[in-house]
Every structure is written in C-alpha cells, then in structure tokens.
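The structure appears right after this line, and notes come after that.
Just one protein chain is left out here, and the rest sit where they should.
After this line comes chain A, so read on.
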Amino acid sequence: MSRRVVIVGAGPAGLAAAQAALAHGAHVTLLDEGERAGGQFWRHHDELTDRRMQHQWARFERLHAALERAGDHATVHRQASVWRIETEGGIRVHALVGPADAAARTGLTVEADALVIATGAHDRALPVPGWTLPGVVTAGAAQALAKRDGVTPGGRTVVAGAGPFLLPVAASIAIAGGEVAEVVEAVGLRRLVRGWGRSPWQLAGAAGKAGELAEYVGGLVRRRTPYRLGSAVTRIHGERAVEAVTVQRVDAHWRPIAGTERTVACDSVALGHGFTPRLEAAIQAGCRISSARFVEVDERQATSVAGIFAAGEVTGIAGADAALAEGEVAGFAAAGGTLDDARIAAVLRARRRLHAFADRLATHEVRRGWTAWLDDDTIICRCESVTRARIAEYADASSRGLRLATRAGLGACQGRTCGRTVEQLVAAPVDFDARPVLSSVRIGELAALAPNGGASTPSVGPEPSGSV
C-alpha cells in the first residue's frame, strides 16, 4: 500500500508538496479551507480576477494539473476547516467540510502516515488610532478583495506599513480601478539600501523576484504615486468611516518625529507590517517552535514530531518561491524520499538561494518605537475592544491573568490579530497561538460528531471535486 501523505493548506507550499509526494508514489490528501486551491498567493476567481495581478500562474496550472492527473492517487477537500490534529497512536486530521461558517458542515477524519503542515501566514498590522474605522483593511485584505472579488477597499487608498508586499498591493488596487494616494514605508532610505544592497551576488538566484519588484516600482512611477520612505500612518481620521490619515516621518526605531505631520485625504487605508505565521496546527501537533515563533524544521523540512513536516511561511517568512521549494522538499521527504536522491538536488539548491533573498526581508522587521504613535484609548484587541491603557495596566500579570482581566485575545479571532502586538506592549511572550480548536467551529457541529471524532471513518466528506 502506498504511503498516505496528508497536506494541510493548498497554497504554493502545499501544492508543491502534493506534486512531489505524488511523483514519489504516495497517495495524497489535500485539505484547504478555501473554495479553490492557490492559497493567498494564487487567490483567484475565474471571472473576477484580472490576470495581471497573478504571478507564476503557469506554475499554478502545472501543479493543479498534476493533482487532476493523479486520479485515485489524490483526494482534494476544498472548504475544509481543519479543527484538530491528533498524533497519539498515528496521525489523524479532523476537519469540517462545507460553506464557510455554515451551521451544519460534514465531519471528516483522515489518517496519515505523514503530514505536511503548510498553513502559511497572515498579515501583521500594527494598531494606530482610528484603525477600527470601516475602510481600514490589512494589505492582504486589499490584495484578496482585488484578486478574489474584483473590488478595492475604497476609491482612494493609502497603502502603509513595511516591506516589499506593499508594492504588489498598490499595483492590485490600481489594476482593480482604485487610486493609490501614497505608499508609505516605515524603513528609511539608508536602511533600505543597506539591507537590500549588501552582498548583491546572493540575490542573483532570485532575479525573477527582483524583476517583479522593479515592475511594481515602475508602475508607481507611471501612475505618479508617491512612495514615502521612513514614514508611517500615525493616525486615521473619520467619524463613521475613513476620511483622512496623518502621515508622519519616523526615526530608525519607527518613533514618530514631531513636527513632520501631513494630512492625506483618503477613504481607505491598507496596513501591512509584515506577516505572522499560522502556527496553531503545528503547536497542537506538538512540533517544536523556535524562539522567533516559527516551526523548527531540518534539511528535510521535518519537524520535531516523527512523520510531520512543515513548509512555507510557517517555517519562516520567505515568499512564494521559497515556499514552493520547501514544499517540494517536504512532499518528497513525506513520501519517503531521501536527500541523497539526485532528483531533489536542484530543489535543495534553489531553496538555499531563496533563503538568502528572504534574509533581506529582515530589513523591514517591526522596530520597537512604533508604540509611541498609540494613544491610551487606542483599541489593541479589536474583538473585545481592549485599549492600550487596559493592557498596560496588566503588563506584569501572567498571560492567563492578562487575558482574564482584560479579555485581550479571548474574542472571536482568538488573539490572531492582536497577539503579537500584546506581546510587544507587555514585553513578554503571551502564547496566544496555542489554541485547542484550530478554526471556528460551532458548538452544535462539535456535539454532532462522534465522541472519538469519527476516527475510524475516513472520507465521509462530500465527493472531492475535480475543480480545485
């Protein structure tokens, strides 16, 4: 019987893992919460997505075709929310399958010989006074709305934060018909040049990526969109929705510089200050997490738990190309391949080159001084409307004490949006990402499942569709 490889997440890492595992004789089960495969990078809808927003689309089509060609060797479950991973006495993945947040989805349990966790990352957006106003979205939301729905967050958007991701976001907004008022990058020119300019020969392997960035900058120039370095949106104004922002210069630690404030009229803001990995599945599976809060993996992309591999942004923020390479290694190893196999040599080399490129992203890492733009009454935990002052009051409490006293991290998103911010504000780890249930599940749905989660009945979900 062939090895059963289960993959959670159908973004670049998960799809590459699936193809590699299939190529090495495994049976693959791919679970993804979206309606279509592709993850955030290849988020799409056949009629609504402007193709100019997609990169490496041919690669997506090849990976997709490999799944379709696989016939009985591959099972794809779309709209599958994985809510629990068990590792005692074998690996079992539990999911609920059906329309997002529906009241009665179907329970599904899949048993695995090897599991690849490719759950990706989501935006980190630093709070700023006014950031709960309608019209303020994350950079990823602006990208998703443009790619998936063909809409822009507003008519005139300020794109602000840190990192190269701001550039494709600005481009997508423009393609979808919106105006980008300014792109505001917290990193100053000197640090930008130092960070990206050192050892340029190491970037040679990522020439495609450099070309892509040049294309975005060219787009900004053509549309006469200002690209402000060493600046931040330090306040968002409006009554019932966004009306304007304050853009202010910041120092090397991202502390706002008094006297440099400018008001920019806009009706929406896209905030993105890097990404934070979606670790909950790996944590529940018992995988060791590094001090930098990523899943620890070895050369084979193997985690500290036997039979469990991880690839893509959960192992370090490195972009889609690195995720593709890591996924390929993970899928190959999960299917039983060994690294001395000549067939994997080129991918291992690519992964090394791409990690050198990814190291440059550290240039845009969040600096501590940003908290100076918060007011005492600025909301930090959006779900429970917990203010900065309230969190400061309990800064010395235990993680549990802080949560119980303030309710930060106890709302619907379970600290996914505020966790990293609270950690910075109290200057201590808060472990909001250790979550007993991995996704939103209704109590009624849980109650309807058998006490053992139906562990002995694999594949009770809907027929896997050919359209992934």
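Everything that follows uses one rule, which is that a contact is a pair of C-beta atoms (placed from the backbone, for glycine too) under 8 Å apart; a residue touches a chain by one contact, two chains touch by 3 or more; residues count from 1.
We take it that contacts and distances are computed from a predicted model.
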item: Name per UniProt, for the chain absent here [options: "Protein translocase subunit SecD", "Amidohydrolase-related domain-containing protein", "Cytochrome c-type biogenesis protein CcmE" or "(2Fe-2S)-binding protein"]; value: "(2Fe-2S)-binding protein"
item: Hidden-chain contact residue, picked from the options A:R3, A:H73, A:H122 or A:R367; value: A:H122
item: Touching residue (missing chain; options A:A23, A:A397, A:C413 or A:A428); value: A:C413
item: Contact with the hidden chain (one of A:Q40, A:T106, A:T157 or A:Q301); value: A:Q40
item: Sole contact to the chain not displayed, among A:G14, A:G135, A:G161 or A:G409; value: A:G135
item: Those residues of chain A which, in the complete complex, touch the missing chain; value: 33, 35, 40, 45-48, 99-103, 122-123, 125, 132-138, 140-145, 148-154, 240-241, 268, 382-383, 385, 411-413, 416-417, 440
